[in-house]
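One structure below.
Of the protein chains in this complex, one is absent; all others appear in place.
Now for subunit A:
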Amino acid sequence: MTSLPARTARRPRVPVAPYLFILPYLLIFASFWAWPIVSSFLMSFRDSRLGPSAPLGLSNWSRLLSDESFRTALQNTLVILAIQVPLMLTLATALAVALNSRLLRAQGLFRFAFFAPLVVGTVAYSAVFRLLFNTDYGMVNRALTGLGLPAVDWLNQPVPAMTVIILAMTWRWTGYNAIILLAGLQGIREDVYEAASLDGATPAQQFWRITLPLLRPSLLFCLVLSVIGTLQLFTESSLITGSGPGNATLTLGTYLYQQGFQSFNFGYSSAIAYAVAALAAVFSAVQLRLFGRDG
């Protein structure tokens, strides 16, 4: 008993053992996360093309402001963001409500079916969309002409190509968001609806006055993730349309890749990467401010 206070007195103020245990993680984090982030920031001030990286000051950043391709990529990304994200979240909400309905049988099967697109490999899914929308031999045009409608040159015209990208993304991500929203729906207590029914609220009123407000945290989560995901969009633009025709479906992600890995201009592509990250931060902050508060 007498030894106890002495032991307490000898114990160091800051315990070392826990830090030793997480040290391996911290080292890995520092070398594979923190350092690349810092390094790419430093690189955004250099020209990585002409021999040894010569310091260039702000020229990569000033090029961003005057670069037409960057502007096109930004514009395309924002167009996809403005059309695809609301469309997808509306569909996902409808789907989640349907999946949550007690009237629906085999709910597990449906949940799996709508989640399945996410499990498919991105390259395989892109190849399938390319085939579906092939101008001469694709199923979509076969169906259109079968119905007496004109065939569309999907992948070689700017607006149709953009449409294909939006459709493909919606196919892939709606189910994923629906499952998150479904979890949100199941968190709403049943007695709220019972009380509303007793007060004579119609199902439509219940949806607008109860379901949507109580689902807001889940919707916000989906919205923020979708916006960040769309800002980084790469797969569809690169594999389905090859960012074409021309630059019609060039996104920030594909432009970053082009500059980094085709033109080997790492400095400039680092600047693009930081621009994308800054955009994502601003968008997220705005959304949290607009939709995140109660009341």
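By our rule, a residue touches a chain if its C-beta (ideal position, glycine included) is under 8 Å from a C-beta of that chain, and two chains touch if they have at least 3 such contacts; residues count from 1.
Everything below uses one rule, namely that contacts and distances are computed from a predicted model.
Peer 1: Of the options "Ferredoxin", "ABC transporter substrate-binding protein", "Amidase" or "2-oxoglutarate oxidoreductase", which is the UniProt protein name for the chain that has been left out of view?
Peer 2: UniProt lists the chain that is not shown as "ABC transporter substrate-binding protein".
Peer 1: Determine which one of A:N76, A:T211 or A:Q258 touches the chain that has been left out.
Peer 2: A:Q258
Peer 1: Go through subunit A and note every residue touching the omitted chain.
Peer 2: Within subunit A, the residues touching the omitted chain are 48-51, 63, 66-69, 136-137, 153, 156, 158, 242, 244-248, 258, 261-266.
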